[in-house]
Every structure is written in structure tokens, then in C-alpha cells.
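Please see the structure below; I have some questions.
Of the protein chains in this complex, one is absent; all others appear in place.
All chains are identified by letter, namely A, B, C, D and E, in their written order; residue positions are counted from 1 within each chain.
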Amino acid sequence: MRVSICRWAHFNAAHKLHNDHWSDEKNKAVFGKCNNPNYHGHNYEMEVTLTGEIDPDTGYLFDLANLKEIIKTEIEDRYDHKNLNLDCPEFKENNPTAELICIEIYKLLRAKIDEKMDINLRLWETPRNSVIYPPVC
Amino acid sequence: MRVSICRWAHFNAAHKLHNDHWSDEKNKAVFGKCNNPNYHGHNYEMEVTLTGEIDPDTGYLFDLANLKEIIKTEIEDRYDHKNLNLDCPEFKENNPTAELICIEIYKLLRAKIDEKMDINLRLWETPRNSVIYPPVC
Amino acid sequence: MRVSICRWAHFNAAHKLHNDHWSDEKNKAVFGKCNNPNYHGHNYEMEVTLTGEIDPDTGYLFDLANLKEIIKTEIEDRYDHKNLNLDCPEFKENNPTAELICIEIYKLLRAKIDEKMDINLRLWETPRNSVIYPPVC
Amino acid sequence: MRVSICRWAHFNAAHKLHNDHWSDEKNKAVFGKCNNPNYHGHNYEMEVTLTGEIDPDTGYLFDLANLKEIIKTEIEDRYDHKNLNLDCPEFKENNPTAELICIEIYKLLRAKIDEKMDINLRLWETPRNSVIYPPVC
Amino acid sequence: MRVSICRWAHFNAAHKLHNDHWSDEKNKAVFGKCNNPNYHGHNYEMEVTLTGEIDPDTGYLFDLANLKEIIKTEIEDRYDHKNLNLDCPEFKENNPTAELICIEIYKLLRAKIDEKMDINLRLWETPRNSVIYPPVC
Partner (left out) sequence: MRVSICRWAHFNAAHKLHNDHWSDEKNKAVFGKCNNPNYHGHNYEMEVTLTGEIDPDTGYLFDLANLKEIIKTEIEDRYDHKNLNLDCPEFKENNPTAELICIEIYKLLRAKIDEKMDINLRLWETPRNSVIYPPVC
């Protein structure tokens, strides 16, 4: 019996969007307010979905206390109350857009969760904007 | 790298549900309170999801300021503070059910967004009722 | 032991804002999109708060099943799936702004709930706009 | 024209998680606080999604008043204000985890809704934990 | 400079409503589904508001990490994943209605937070029903 379970988590971080290969004018034109050199920030909310077979002994797909701990250690400790551009080496080259943050979180969780489980992620940068990875279609 | 992004929008409108080929009795029986000839209304909330390849120069799938503008011009300007039956020609023949409003919005956005992007829509008529198009399966 | 209890309810209605003593131009200038002669509509959400003494035999301030029934009979049956301007005589003279709808609901509930209970109301016209009556200060 | 519609519902219930074939120590170790022999409880919120062809005469996929009645009769009357372990025979053998409750609800609805309609379910045990069945992938 | 701060918390518990001095019939008539002898349960959500003077050295009214710890120790450890009737002596005599649970939580916090701070509480038993103590008027 295959099901999906979803667990909610969150972290607060500062970032700015910037392409080092571009002029200040082009950065400003493309990224607008998100290009403020002094940074701005967000309350990121995320939903982690795991899909696989239910354990017949427990009726659980995955122990949520364990999932909560993995999310805390791998994601929240890494990104919560951080400046994504300055404190996180993965965003030296990569612009910390919601799209690329979501993919980084996927890779971090993928490395820690048994391959028998599929992982789907949704990351909200604001209550009005979010990213889904892998994509919906 | 293919991802999906989601953007939230909303409009407020009046409507009634009615089939011109039916008697008043049948309309009342089928559509109940939604058949009030004087109309009623809703705060429609919608979520537009685009799916495609991330632009490696920006880390964006699609510029959200641009998406916000397309939604405003194509959807909000057309439906916000309108009577869907009286003010919108597409609902002269088509009953403005949430199902058919959602499909109309899809067509309006599809005409303005590059075919390389897939579009998925969800439209809430109330916080308890919503429609998804294309369907989930 | 005096406490307050809150109960959530909702209704969907059409309305327009208009002052019959004004020219069309002035109505348009003051009420903007809300003046559409064909009406628009909202999902109104409301929270009814009662304040009084707890009944020591039940530990209840007021039986919620009873409160739910009063709200249904007095408010939802009157306003749900209605056109406030056309179907509700109290808005022939009174413009159905959120402010005045909230005060009308207060009067309707006040007439049906024992005077020993204080009533406080909040009415949301959209998730972003609401009215509180009696006022907060 | 194929679409999906979603309807929200809810019920409040008590439960405990326990495997009768295990020692108390093992039950405690695996299920933690959820193993309290005196039970605890939740406000379960659920979203029922139906997918199929729109009826061209109504513009409806499925009459929501009918869907609401089916959910009330089959799910809410069965689980609302119940102890899932003691009052519901389906959870004598089956541990009432969110995963297995969701699958039971699916079966109950599947038996009452025309096979032409696909059913998708999401069940929230808390605002932070939910289950999706059939799974997302 | 006097302000209020609010902190959100939650616990999940089972309960039933019952007056030992009444017949089964009267209990059933008054408490309805809430009188199920096998219990039912809720996700209780609460908001704790403290009011007082801002500390000029920190700009804080109260250290939120400290408030979070007090709420955990005094409220969540006491009520989370518990049966309020069976596991909590304060509800042997007192019916665990939302009204009386809210007042108990007030007393527990009042005993641990400096008297210079005023405390206001709101407790949701469901997303639709809540209690406020002290009362709003």
C-alpha cells in the first residue's frame, strides 16, 4: 500500500539576487527590488512529501519524528537565521532564487532519505509565491 | 533543470447558475441557492502554476513581475468586480460554474504565455470548494 | 468566571455600492469598481464573539449548537446567496458596505441573544479587509 | 472537458497508536507520545478531489450538495466525535495512523461514488502533518 | 513604551464532556456528540499574549525563547497527547470544556510569568471555535 506523507517546516533567511557577470544596471533591471545590495529576507515555509510503501507493523510510511529530525539537521540548521549569499557556499555560484533553493533542499534531503522513498518538495518564499520540485508535469 | 512555480491572485465577482433551456423549476431544483435570479457572489482565489526549464543566467523559471502583470491584464481586469453573467461574453452560453471559469482562465493565460511553459490552475470559489485544471489525473 | 467564546460562520452574496442622491459620475469617483451597476460579490466570513459568565453545571458559556442555529436562522438564511441591494430591505436605504452589513448583523443577533451576553463581531469582506463592531476603542 | 473539483470536510476524533503483538516497551519506543493508553485526539481536516468529465448541461463535474451529503453520511457520521480504536471496527486490526485512516476513507468513498470519477484524498492529522492517497507518484 | 507580544503554540488531546451529577440522558441531551464515553479529541491551538514595558537595552518585551520554554514546560508537557479527563487532575471536577481549559492554562502561565506582565489567552478547540480569557469586555 503506497501513500504519500507531508511534513511542514520553516526557516527565516536573508538573501539578494545578483548575477556577478552582469553590470549593476542589468542586475537592477532584471532583479528589481530583489537586487538590493544590503539584502532583504523571507520566512521560507516548506512542505516535504515522501512517497513509498506503508510498513505493515506500524501503519506508518516513515516515522515523522525521524523526518522532523532530518529536516532540522539538514535544512533548518543550515538555512535558518542565515544570509543565504554569505553564509551558504552552495549560493556563491548559484543565485538563491526560490527555484534554486528548492532544488538544493531536494539534494540535501535526497542524500539522507532511503532511495525507496520518493521526495517531492514545495517551498514558499512568501504566502503568494512558491516553487515545486520535482515539477508537477 | 525543470521546476514549477506558483503565483497567487484573486478577484471578486457576482454570478448565478442557470440553464436557459430549462424551466424555472428545473433550474431551481438543480442549482438551488446558486440560481437566485438577482445573483450572489464570491471572492475567487486562484493559483497559477508554470512549469519549464530554469534560466541559468537568472535562476528564475519566469519573471514573477511579468507573470503578475499578465494575470492582472488578462484575468483580474476582466473578472474583478464584475458580474460574470452580464459583463463577460464568454459566460453568455457557458454557465459560470467554477469548473468553466477555471477553464476560461486557462485559455486566457495559455494565449499569453510561451508554449514552452506548461500551465496548471487551481481556482477556489470559496475556501471549501475549488477546481483544478488540467485535472490531477 | 467571565470569558468570551468565538464562533466562525460565512455567507456568499452580491452587492454594489451606490448613493442614490449622487450623480453617476460622483458614484463612480467615490466607489470606483464597487459601483459596477451589474453588481459584484464576496465570500463574507464572520466571527461572532459572546462574553458572559460560565455556567458552572456545564462549563459552557453558551451552547455552541444553539449559537450555530441562531447564526444560521438569523444571518445565513437572510444573506447567503443573496443580492444584498435587491433581496434585503435593510439595504434599500443603507449602502451595503462592510461597515453597515456588520452593524446590521449585530442588531439581528442582539435581538435574539440574552442581554446578559455581550456581543462582538468581526466581518471579513475579503481576506484582506474586515470590520469590527462594536469598535476596538 | 475533464477537470478536478475539491471539497473540504473535517471530523474530530480520539485515537492511540499501538501494535498488539509488541511489548509495552517496544510500543512506547516506536509510537512515543502517540502510544498513551488513555488516547489523545485530533481535528482531522480532509480534502476530497473528484476527477471526470464536466456535464455540458450544468457546467458541473459533480453536484457539490450531493458530494457534501456523501461525505457527511459515509465519513463524518462514522468518525466525527469518535474514538477510532474503540468505536470503529476497521481499526481493531488496523492501527489508526493517518496513513491507514486516509486509505479507509478512500475505500468508503470509492464504494459510493460512480467509478467514472477518480478520487484523490488528502487528510491532515494536524496543520503540519498530512497524508495523500493515492500517492503523488 | 508598553506593547503586547503574541506567541502561538499547540497541543493535541482527547476529552469528553460529562457532568457526574446528571443522568446519562441529561448528559447526552446537553453535551450531544461531545459526551461519547469513549472520548474524542482536538488539535488545540493557542495564542499567548503578554503586555508590559519594552526593555530599552534589547527592544524586547520578553525573550521569546524563554516564553516558548515556559509554554512547553507548563502547558505542552502537561496537555499534549493526553486524555484531559483521565490524565489531568484539574479536570476530574472541572469539565474540560474549551472555556475551562483556557482558564486553567491562564492560571498555569500566571504562576510562572512576572506579575508586571499582563497575560491574555486565546484557545482554539477547532478552527471554527475558540475561547478568550480574560474576556474581551
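Keep in mind that, in the parts below, contacts are C-beta pairs under 8 Å (C-beta built on N, C-alpha and C of every residue); 3 or more make two chains touch, one makes a residue touch a chain.
Everything numeric here is computed off the predicted structure, so don't read it as measured data.
In the full assembly, the chain not pictured is in contact with A, C, E, by the touch criterion defined above. Across the entire complex, the residue among A:Ile5, A:Cys34 or A:Val48 in touch with the chain not shown is A:Cys34. On the side of chain C, the interface with the absent chain consists of residues 17, 19, 30-32, 94-100, 102-103, 127-137, using the contact rule stated above.
Residue-level contact of chain A with the missing chain is found at 10, 12-15, 33-34, 36, 38-43, 45, 80-83, 86-87, 126-127. Within chain E, the residues in touch with the undisplayed chain are 1-8, 49, 51, 54, 57-61, 63-65, 118, 120.
Convention: only the chains that are shown with their structure count from here on.
Counting hops only between chains that touch, chain A reaches chain E in a minimum of 2. Ranked by how close its C-alpha mean sits to the mean of all protein C-alpha atoms, the top chain is D. When each chain is reduced to the average of its Cα atoms, E sits farthest from chain B.
Centroids of chain A and chain D (each the mean of its C-alpha atoms) stand 29 Å apart.
Each of residues 127 in chain D touches at least two other chains. Contact between chains, per the stated criterion, is found for A-B, A-D, B-C, B-D, C-E, D-E.
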